[in-house]
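Only one protein chain is missing from this complex, and each of the others stays in its spot.
Now for chain A:
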Amino acid sequence: MIIDVSNLVKRYNDFLAIDHMSLQIKDGEIFGLLGPNGAGKTTLTKTLLGLCKYDSGSIKLFGSELIESEKKIKERIGLVPQDIAIYDELTAIENVQLFGKLYGLSGSQLKAGVKEALEFTGLYKLKDKSPSQFSGGMKRRLNIACAIVHKPDLLIMDEPTVGIDPQSRNYILESVNKLNKQGCTIIYISHYMEEVAAICSQIAIVDKGRIIAQGTKEELAKLIEGDQVLLITVQSVDFSTIEKLEKVPMVKDITLNHNQIRIISSDSVINQVMNLLISNDVQINKIVTNSPSLEDVFLTLTGRALREESN
């Protein structure tokens, strides 16, 4: 077990940021942490890395308490922070070199690590350029290069693909898989469900400081097995109609995103919903039925749309 969190509690004054959370991450996993803002993901990461104290519970990393051998543990961890945290005044290679030194590398080990990290992120040819000349995606890749220069056993990636182009996103996702195949355990924190679903072998859904569900993508989908998802695109709809839809039997959850109504129900409710919309003079443009996705699982479990809250 690389990470063993047991009964962790962290409070900010009266606010309970982590509520008796327990979490185990095995060696070699890509572990996805899903949750909206304020769910406790960042606090959990900070606590894991010793950036903030916790009130009770225990954290074991690589079998040891963080406080016991912090330096040794930190040498084995890489962090890719959500905000790009590199020095704009240094070139790409100088950035990676500095982080390599700060992780304790020197000499030929440092030289090899720097070259490998830059090649891995596709930035070796641009090594002498300043990050200020980079695109957002290239900066994100440099952000990653600085975290993997010392070949960590555990890499924590906090929203590594926020605000970048699809090409860079694909590059990063491929890189995550490659790193994992090289033996690196990865904690991937994101609110992009499709990314988490695509690359993570284990997924934990976090809400209000608790893990409300955990398992593989398939295991999580089973939690709402038999449920149906109805996507109805309408011309316009008022909230009183939505309230009426919520009262339709077997409807578990309803969200309205722009002009699209998303209904999760335990059985087919299409007839009742259609009748209700027509009787309320709602003009229907499109109807689609789906089997539940990871997002639907989240929606059902938390009653909240993930991306809306995160953005």
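What we mean here is this: contacts are C-beta pairs under 8 Å (C-beta built on N, C-alpha and C of every residue); 3 or more make two chains touch, one makes a residue touch a chain; residues count from 1.
Convention: contacts and distances are computed from a predicted model.
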Which name from "Stress responsive A/B Barrel Domain", "LrgB family protein", "TldD/PmbA family protein" or "ABC transporter permease" does UniProt give the chain that's left off? "ABC transporter permease"
Using the touch definition up top, pick the residue from A:1, A:85 or A:278 that touches the left-out chain. A:85
Which listed residue, A:1, A:67 or A:288, touches the chain dropped from view? A:67
With respect to the chain omitted from the figure, which of A:19, A:75 or A:116 is a touching residue? A:75
Return the single residue from A:20, A:60 or A:101 that touches the missing chain. A:101
Sites on chain A contacted by the missing partner chain, in the whole complex: 46, 49-53, 66-67, 70-72, 74-75, 77, 79, 81-87, 89-90, 94, 98-99, 101-104
